[in-house]
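Dropping the structure in here first, questions after.
One chain of protein is taken out of this complex; the other chains stay put.
Let's turn to chain A:
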Amino acid sequence: MSTQKLEYDAAVGGRVTLPSHVTTYHYAAGALQEIRNLVADCQETTQRSSKLIFQTLPKHMRRRAMSHHPKRLPRKYRQAHKSQMGKGGNQPVSSKRPSRKYRRRPKNLMREYVRRQRRQVWLETHIWHAKRFHMVDRWGHRLAYASCDKTYRACYRASSEHCLLQDISFYCCVELRGSLDLLRKGFDRLTSPQCGVGITARTFLSGRREGSVELFKDGRYPHGGLQRASFMWRPRGTEEDQEEHTLWLWLHPSGAQATLEELISVFQLKSTKQQVLPLKEEEEEQKMEVESEELSKGKQENLSEKSQGKGKLQQENFTKKSSQNNLRFWTQTKALELQPSYSNSENTLRLVALQREFNRFRLTGPRAQRVLLASLRPYQQGELQDQANYCQSALQLSSPAELLSNLVMGHQVVDPRLQRPKKRTKTEGKAPQTLSAGDLLVDQPKSLPESPLWSEEARKRLAQNIMSTHTYDQLRQQHAVVPGAPCAFEQKMQAVPLILVQRPGSQDPRYKRLAYGSGWDVIAPAGYGMALWLTLTMWGARPGGLRELDSVAREAGAEMHLPDTIVGLQQAAAAADEHRVSYFRMPPNKRTNYRRLAVVSPFSAPWKYLVRDWRPPSSSASGSSFYVLRHRQQLEEIAESIRQRRPLPEPLPEEALVQIQLRLVSRGYVKSNALICLPTAVDHMQRWRQIKRVDQAPVYVEPLQPDLNEQLRKDLRQSHKLKLKRLRSGRVREKRKLQETATRRVHIRPANTAHLVHAQLQQMCQLWLPTDPAEMRDSVRRQCSRQVFGYVSSAGFSFTEALVCAVGYVTPAGLQQLVGELPNSRGHQKPPLMCLLRDPDSRDYRWASFQINLNVASPAF
């Protein structure tokens, strides 16, 4: 036995000779060794499992370079092996990317799309945008930021002269149904009458106009701003006299969750995902049958029932059983709710979040009229004839601003795919007017806002009967004899109900061009997004992204999101992070030294501390909160007294910020987070001197402050370098010592100084930036040689004004001081109302004139 060499496998190894006898102690020794190995293996795999998967394989199953290539393992171990190797940081060889042909197969492509949509929601026009736009992750969506082409100025021109098109379908629509009293009471707690007209105002209740309200947390006005929400009421026909009113709220996705929670708590709603319902007699029998079947057939039946009940898993609970009438309850649980719905305990008020039910496209600019007129042809067989007539003549006007502001129009149109030009063209030509603009403005037909989009059944029917683009193309291939000519089957395609909402544009002719930013919002049912989008772009509308939302708002002299709302706070935090990261990415000699420029908070506007510093010392309140003043009457009083250069009405709201619109008088440029400062008497003198000499230099230059941290930073850097060097030399010494005694070559120990380097970076960052304004009182107000009484939140060059314009917020106490310190009037003219602006990256103070924005709560764009 010991002399003969045996193969493992008899079939491979050829002839095997078995010995005639075996020595027992040899056999026992072998068996003992085997048992030992077996026990050791068991212990290792169960207790420590320090072995890798391929190490546990028996010897004859091991292959060369097994750890490198998972395919050399048996299939059942591959997954575990991959995850093990992944944890260790050394990835096994990456599997080759499948070929493009494989990836582009429809099934695989769709699977990939579904996978990519798991984390971020896509809009219907996503793929179109993804090919042409820079996409960003915002608010749980993947949205188009700006075009890959250079279109900044082109988009401005489109919004002022032509037509700018944006997809804002990410706004989430929430439907509320209930009695008017209930709704009014609830919204009284969430809004304030001081901000403007409420949600149940007469002008909106008929459904003729869309309105917008500022929502706050329950009873916490003026603090706790949630967001601005636009809303529209369902128009009430004459025949239905029921008590129920329906309301659509359009919420921004960033604050939508918080707002929904607030609505749920105010109206005392409960989710209808799980409901306990009383079981009726006949239903009960059915249930019993189902149950018995279930018992007999088991899981198969359960599956079929699932498919019947459209994903509703129904379970039966026998909770009560009285002797006479067996009252039973069953719990209904919906496994998947596409549209989460809530209702209150008496079921008098219901809330449904209509997710992904509508597309909302925003058209801005006077030519939006022509684009819409060309792409929307009224559906002839509809019964709403006067509605169609009105829409047609309204769209023939030269500008959308000539109609009633925030007008809501229902419009039944033929499928937008039928209305495309052969080539992308600008719409030209002007149709003759049938009705004068004044008539169109003053009276609308009663049925104008009505639309089938309001009813759930109609929406379902619409979604079912959409002709897919593929079918449409195939039908055209079959039927169209002449290319481009209309076909017979196109007559039978279903009508598409749309809702058009007018936006009036800017309304302060003394500040901005009248009706800049006017246009239409088109609300289309789900599924028609791409069809409508393509038609609109084919008629010459210029597509824009999220950047254009901000730039149009800035051109109109307003802000999309106020800084005390959820959206505003989130945006400011994100922008601050971004600024900070890009600041520290620069080499030290390219970084602006904000300590030397005496700028306390370069990356974000410290509203809290600004308000704290301007609070009178006598006041007892010490809370560090702020809010934007939306109280219309107070704003008007402040604006009036400033206009007459009188002291402001007492008492001043302490924690409030007043929104102002600024414009630089001559030169200079400011970005967001610029400082708004109070001019001194010297500055006013200097102004006259400069006017006399036609001098365009800045009125005052901030002297450079000494940076006390500079030496500290140098020392820290030196000591850090030295420390690292010392550590390394220690390791080298250690290695040498080991090498003396060792026979093999000894390698140096790894450094493991990552934590040291990280701590050093943190400390360095702290030394670079100015001290946090939270630490010291008056650190914001008196940060530089002029007193700071406000901050700019958005700024840029405005093409409408050909000037640098900005929107900022100031404290009322600062305004008070500004008005008090104005120089005496020369002659009969009042002294001009101006303040100083300084960019955080610059030392130059420049003059800026400003005015108070009264329409904070309901901006015009």
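Heads up, the rule we're going with is that a contact is a pair of C-beta atoms (placed from the backbone, for glycine too) under 8 Å apart; a residue touches a chain by one contact, two chains touch by 3 or more; residues count from 1.
Basically, contacts and distances are computed from a predicted model.
Chain not shown in the complex: UniProt lists it as "Ribonuclease P protein subunit p20", one of "Ribonuclease P protein subunit p20", "Putative tRNA (cytidine(32)/guanosine(34)-2'-O)-methyltransferase", "Sorting nexin-3" or "Electron transfer flavoprotein subunit beta".
The missing chain, though absent from the display, is touched by one residue of A:G438, A:G484 or A:P651; that residue is A:G438.
Here one chain is not drawn; of A:Q120, A:S399, A:S641 or A:Q705, the residue touching it is A:S399. Among A:A201, A:A463, A:V581 or A:L704, only A:A201 touches the chain that is left out of the view. Along chain A, the points of touch with the absent chain fall at residues 193, 196-198, 200-203, 209, 397-399, 401-402, 404-405, 437-438, 441-442, 504, 507, 509-510, 513-515, 632, 636, 663, 849, 855.
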